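In this view, the complex is presented without one of its protein chains, the others remaining in place.
When the chains are written out, they are named A, B and C in that same order, and each has its own residue count from 1.
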Amino acid sequence: MNKICPTIEDALAGIEDGMSVMIGGFGGAGAPIELIHALVDRYKATGSPGRLTVINNNAGNGAVGIAAMIYAGMVAKMVCSFPRSSDPKAFTDAYLAGKIALELVPQGTLAERIRAGGAGIPAFYTPSSFGTQVAEGKPVAEFDGRSYVQERWLKADVALIKAELADAKGNLTFRKAARNFSPLMAMAAATTIVQASRVVEPGTIDPEHVVTPGIFVDRIVEVPNPAQEEALLREGAK
Amino acid sequence: MNKICPTIEDALAGIEDGMSVMIGGFGGAGAPIELIHALVDRYKATGSPGRLTVINNNAGNGAVGIAAMIYAGMVAKMVCSFPRSSDPKAFTDAYLAGKIALELVPQGTLAERIRAGGAGIPAFYTPSSFGTQVAEGKPVAEFDGRSYVQERWLKADVALIKAELADAKGNLTFRKAARNFSPLMAMAAATTIVQASRVVEPGTIDPEHVVTPGIFVDRIVEVPNPAQEEALLREGAK
Amino acid sequence: MVVKLTNAQIAWRAAQDLPDGAYVNLGIGFPEMIATFKPEGREVTYHTENGILDFGEAPPAGEEDWDLINAGKKAVTLNPGASFFHHADSFAMVRGGHLDVAVLGAYEVAQTGDLANWSTGPGSVPAVGGAMDLVHGARQVWVVTDHVTKKGEPKLLEACRLPLTGVGCVTTVYTSLAVIDIVDRRFVVREKLPSMSLEDLQAVTGALLAVGAAVGDLIVPEL
Partner (left out) sequence: MVVKLTNAQIAWRAAQDLPDGAYVNLGIGFPEMIATFKPEGREVTYHTENGILDFGEAPPAGEEDWDLINAGKKAVTLNPGASFFHHADSFAMVRGGHLDVAVLGAYEVAQTGDLANWSTGPGSVPAVGGAMDLVHGARQVWVVTDHVTKKGEPKLLEACRLPLTGVGCVTTVYTSLAVIDIVDRRFVVREKLPSMSLEDLQAVTGALLAVGAAVGDLIVPEL
């Protein structure tokens, strides 16, 4: 049960055309840049995996990370709450040209749907989006005199996430606000693939401080000194 | 916004007849013995608070903790998954005599209902208990060809919980498996009252290691070297 | 001619109403300015959707940690007693009613409390973020906004025309001309610029204004 993979390519094995891929990160914090770019490189070299559904809070910024996936043409659909950024050109152009689909989900609903997917809760009710366009076509119900929208769980074939520490059993910690959606996505994906800044021996992470228990993690690859998306963009990365 | 109370009595102020009280702990791990017994003492001295609904995984063991509440006659109803223990006499006698009501909830459903209460989710679907007596009278629905039971959120007027470290802003950590239901109950109660083994300065608990953020906590009282229910029982406490 | 409040002055006015001990979420952009004007001696804990409670001011330029950002993707710092948590826990705080105040911007606000602040209609890329959760979670939902659009059209209306963010959710509107509470599906003027009559205010408002007790003067410092 050693979940450590020797290379990024090993960690990413088995991601196929048409799969759904959850990608951790909120803005640049937590974006698993090395995993994403290895996948983009594979797509450019082999034409696969394409037609992906990508689930993330945002829809890429500049030309790195998810934006690079969109520019490469491997994303068929984005599921996100906020497909804008300081430089949203990659998504905006593709969306307005009809080359990419968008499922817009309120941020808290997105988080809860992913958690529900990981927790075996097929549907739940939330007040968020009641009475709005976003709720059109969804069942509604009243509880204690207040109206709610029924939302379904969200699962994925794969999650790509960035952790700070990881051990061979899959236990993870995150760095500051880079935590965001990643622990939820680890729960909700059939295969959870992690790039960790440092791999440590089991027992090194205090059992009280584990954020994602190993049961939610399938593969880990060590990526020391990982790129930080926002820092990359500010350095002028293209 | 200093949430530290000078005495247990201050921390417990305002608990009234007929209230619902979530009490942390699974078996003896996490049972806030000092908070509970201060409340029992108050009831014995003043006759209040009585007619309480108590929410806990179990229903008391021996004659301490929740069992002491039941013996004192202050509990009208238990909401729990497993009203048995090594010495369940307090609850069993009261239940079979018709003096206490029981709402039996599967353990995972109990946890999820409490989380839902804290998270503003009025209802959710779970496969647990489908087709059983426990689901009688509850709405059912099919999702993707599988059947589920609709469950409602569970909230309470008060939560009594035991933490390891606490700071004045209400941030908490727990000790080992004493964590169990406590972080959920802190979210779901209108007033969350905590006994902490040690009160520390804000900033002492690493922001990455906070288990319950302060927003979920209202009052804290320091109880150094707290009693451990299981240890008490094994020492022959009456 | 009435000199309307600047955004900074609107933010200042809203900040005066922050309750001591409150947990507050400030929306991206204009609402974030409110933190700058928090009255002395009042303790307010800020929440950001992306998983931080009790964050502080921006760090000095060059000292940013881009893993330590707020929902607007701006670098922040931590106060002692801060905590990190994942997005589901973060929105449990929001949706579960644990925030005292959420402050948002608006395209339109209706007298019913309906808010439109996420979409200007078809043709653009829609983006909703956390607004639809925030408006249904916090105990009070404040809007800070110019009283009228750039074209001079009223933003306070009988009913919103743009796509809604939430139904019946706004409790108070701090505008460039007035402070208006929403009570029983009516706009109730709490304060207005002293240089302006109620009739003047009514003239630039798209719904009937009610008056509760006395209408106070909306007085703010030069900023």
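One rule holds in what follows: contacts are C-beta pairs under 8 Å (C-beta built on N, C-alpha and C of every residue); 3 or more make two chains touch, one makes a residue touch a chain.
Keep in mind that what you see is a predicted model, and the values were worked out from it rather than measured.
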Among shown chains, those touching the left-out chain: A, B
Contact residue for the chain not shown (choose from A:I121, A:V134 or A:V223): A:I121
Residue among A:A13, A:V140 or A:I215 that touches the chain left out of view: A:I215
Subunit A, residues in touch with the chain not shown (by the definition above): 1, 115, 117-121, 167-169, 171, 187, 201-203, 205, 207-208, 210, 213-216
Missing-chain contacts mapped onto subunit B: 26-30, 57, 81-86, 88, 91-92, 95-96, 102, 104-112, 114-115, 126-134, 147, 174-184, 211, 228-231, 234
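Basically, only the chains that are shown with their structure count from here on.
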Pair of chains ranked first by number of touching C-beta pairs: A-C
Chain centre separation in whole Å, for subunit C relative to subunit B (CA means): 36
Euclidean distance of C-alpha centroids - subunit A vs subunit C, Å: 30
Per-residue multi-chain contacts in subunit B, two or more chains: 119-121, 207-208
Residues of subunit C engaged with two or more neighbouring chains: 52, 84-85, 88, 91, 94-95, 136-137
